[in-house]
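First the structure, in the form of structure tokens, and then the observations on it.
Note that one protein chain is taken out, while the other chains of the complex remain in position.
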Amino acid sequence: MVFEKIEGLIDAPFTPFLANGDINFAPIPAYAKMLQKNGLKGVFINGSSGEGYMLTTDERKQLAEAWMSAAPEGFKVIVHMGSCCVRESRRLAEHAQAIGAWGFGAMAPPFPKIGRVEELVKYCEEIAAGAPNLPFYFYHIPAFNGAFLPMVKVLEAVDGRIPNFAGIKYTFESIYEYNQCRLYGNGKFDMLHGQDETILPSLAMGGARGGIGGTTNYNGRCLTAIIDAWKAGDLEKARSLQNYAQEVINVICHFRGNIVGGKRIMKLMGLDLGPNRTPFQNITPEEEVQLKQELDNIDFWNHCNIL
Amino acid sequence: MVFEKIEGLIDAPFTPFLANGDINFAPIPAYAKMLQKNGLKGVFINGSSGEGYMLTTDERKQLAEAWMSAAPEGFKVIVHMGSCCVRESRRLAEHAQAIGAWGFGAMAPPFPKIGRVEELVKYCEEIAAGAPNLPFYFYHIPAFNGAFLPMVKVLEAVDGRIPNFAGIKYTFESIYEYNQCRLYGNGKFDMLHGQDETILPSLAMGGARGGIGGTTNYNGRCLTAIIDAWKAGDLEKARSLQNYAQEVINVICHFRGNIVGGKRIMKLMGLDLGPNRTPFQNITPEEEVQLKQELDNIDFWNHCNIL
Amino acid sequence: MVFEKIEGLIDAPFTPFLANGDINFAPIPAYAKMLQKNGLKGVFINGSSGEGYMLTTDERKQLAEAWMSAAPEGFKVIVHMGSCCVRESRRLAEHAQAIGAWGFGAMAPPFPKIGRVEELVKYCEEIAAGAPNLPFYFYHIPAFNGAFLPMVKVLEAVDGRIPNFAGIKYTFESIYEYNQCRLYGNGKFDMLHGQDETILPSLAMGGARGGIGGTTNYNGRCLTAIIDAWKAGDLEKARSLQNYAQEVINVICHFRGNIVGGKRIMKLMGLDLGPNRTPFQNITPEEEVQLKQELDNIDFWNHCNIL
Partner (left out) sequence: MVFEKIEGLIDAPFTPFLANGDINFAPIPAYAKMLQKNGLKGVFINGSSGEGYMLTTDERKQLAEAWMSAAPEGFKVIVHMGSCCVRESRRLAEHAQAIGAWGFGAMAPPFPKIGRVEELVKYCEEIAAGAPNLPFYFYHIPAFNGAFLPMVKVLEAVDGRIPNFAGIKYTFESIYEYNQCRLYGNGKFDMLHGQDETILPSLAMGGARGGIGGTTNYNGRCLTAIIDAWKAGDLEKARSLQNYAQEVINVICHFRGNIVGGKRIMKLMGLDLGPNRTPFQNITPEEEVQLKQELDNIDFWNHCNIL
């Protein structure tokens, strides 16, 4: 099957929670609109930024439905359904197709830890078959699940075996491997870059065209502008924007990363998405003050996404 | 709260599946009876041997109910409900209490990987509160989830904070740390030994009294006899039995371990429990022949559990 | 102290051995000339490609002297003296200064494994003080020694403390961290890129100007041409050359990497450098045939370095 390749950046949204820990569906329409306004082309929901693994199956379905309702015209909704239970993931794939999602994907399960290509391919195969008309993306993020497998071997194994395997969301440091995957089979697979700190080098190396970001939630204007500057041939501007994106990432690294620190930035921007689920350790009030200060120091409020 | 400490060995049963992948509840009554006949004192269900992480929430509940129905008088049913979703685990705890389980437990989630004691304690706290009248066991198996935390620090942190924290199922190599945990607070916590290959040394070092086994499914007579021999002061017999237990473990190590290889031994013993769930790679017919041969070589059929 | 920054690529040469395991000094003059002819600006000797850790202290000194004698006018000789024994490394630093080396450097010791910035800085400080007039480079290659430390913190710690700390040979995947180091203190440190597979992206991101290569031994013409093409504004050519460099690296990855597989390519090119030292497993004759075939398949002999 041949699917449309993604151009531009897709956002991996956070999941809004109420103080009692239930999902808060209320902000989603405004959230979706805000993302589109800031240049994002869609959302990759229930992934790591969205604490998808920490949601019940019903919550994952409800959230998918809420994003489908909220998505503006032409705004892609891609549903992540990776879980430790392939049966549950398969059902979520069926649900994604039933509600009309644009695409779907799964990361390798963290338990049992995947050690062989065949294990991963079988896992993807069973899930991908649940939504045979939609493009399936494998979400490669080995730092989170230990599946440090060679991705070219994975592409060789799925090629001709999983008809709707569309590509990889590649969240790993190796621009070498990313490029090798991109070159595989004359570029037949859609390689979505998944590290906001290195968009520019991946454009330079490989002609990356699309990506999925996590810091795009609050820094999407800057990140999409890197691509625009590159396309316009303005390398200096692209570098300057990428350097700024790294400054923002430097800040969240002081606050337990994007899932915890980044989510709290949303509140500071005016879109309160509530706490994280256990076992994440939420930002304390003292930390929030410090976070705001560090963002002040890099003049963040004049750069960040516009509500 | 003060709970009864477990004496003897609890078995971590496999989950029987039909060829179509559904749970096969039919063998459970015979399975429970067999385990009791061979010296086991109860079951720790839905854990790693039971592919608990690979089950849907409904399946986990149904399985717990099936084991409750099948359990002979005085045979303990302990339900594992660890998952990546603390909310789902909490509900499973409530369910376990509702159906009258003897106890319950959870391992650290593999995602997000736990890096700090406080994260783990908060996770356990929320789950343990779901069944406040039952003893809660933390299941320490860091090789599976990456939670390489110091267990004495965990005991210090839960002591006085989680009222129904009963102890640890300790599946790790450090007999030093195991002993330090056992000595903590004058032995207030129930330290269940969780490595069938080293029951004897843990008896010698620490006066371990109970444990939870995985190879007890097929080698329970041998493993429980180690404890009997030790109590009777017959060190030579205890050693000889422990050496034999290691020979059996040597065999399963050639067949992807207990979850995959051990489960197939059950079929060879006459209690077919079906396949493993994806992403586990099932034993092939060729491997099964080889497995049988290796067991023949150590005269296994005269030692193993009796149906 | 302010040192000249390196422009272009430095080569990390292999150490030639005789069949009896002694160093073979004979090929070094031709080797040096060949490297210069192919665009390399100097050598970083006794490093990982040079099996420096596998040499005796006397051998390291003799080799340094041999390269100093063989180096053509303007060809930089940088001596690596990292070892587990800081005292020995210090003496090698003194020797490097005494023989007039251009610069020197050390990687973190693999034993004891470095876990804290202060340990690393103290180690570098003692060695760097042995050649106070020469630029000292820290060689960051954590995959080889486990020293996964944050490099910006290292720069902060050495800044103002180690007067002749010139920069880092950065052999790690994070172009993000590489760029952050490059930006530190308005670019005061010389950040030598150290991964031949990603020269182009590092040029795009960060204005990298120099690097140290391992595959430059046989593929230097291609690798130096990437920089030339980039400077000339010819992105397509730079990409095409970088893609080719990756094809060469794909091949050596099938033959235990550069130290083993790459060294054997030299023999196939006509410059036999002999075997590797134990515990490296040398290429077998069968493997050599296969290696040659894989290089034929990518038309290597029309691209590789010229003797």
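Letters A, B and C name the chains as they come in the text, with residue numbers starting at 1 for each one.
Quick note on the criterion: a residue touches a chain if its C-beta (ideal position, glycine included) is under 8 Å from a C-beta of that chain, and two chains touch if they have at least 3 such contacts.
Fair warning: this is a prediction, and the values are worked out from it, not measured in the lab.
Contact with the chain that does not appear here is found for just one residue of C:Gly8, C:Pro110 or C:Gly187, C:Pro110. Although one chain is not drawn, the whole complex shows that of C:Glu65, C:Glu94 or C:Glu126 it is C:Glu126 that touches it.
Only one residue from B:Thr15, B:Ser89, B:Thr198 or B:Thr278 touches the chain missing from this view: B:Thr198. Considering the full assembly, C:Glu118 is the residue among C:Glu118, C:Asp159 or C:Asp234 that touches the omitted chain. For chain B, the residues touching the absent chain in the complete assembly are 173-176, 179-180, 183, 195, 197-198, 200-207, 235, 239, 242-243, 246, 249-250. Mapped onto chain C, the footprint of the missing chain covers residues 21, 53-57, 59, 83-88, 109-114, 116, 118-120, 122-123, 126, 144-146, 259, 277-281.
Simple rule for what comes next: only the chains that are shown with their structure count from here on.
Once the centre of each chain is set as its mean CA position, chain B and chain C turn out to be 51 Å apart. For chain A, no residue reaches two or more other chains under the stated contact definition.
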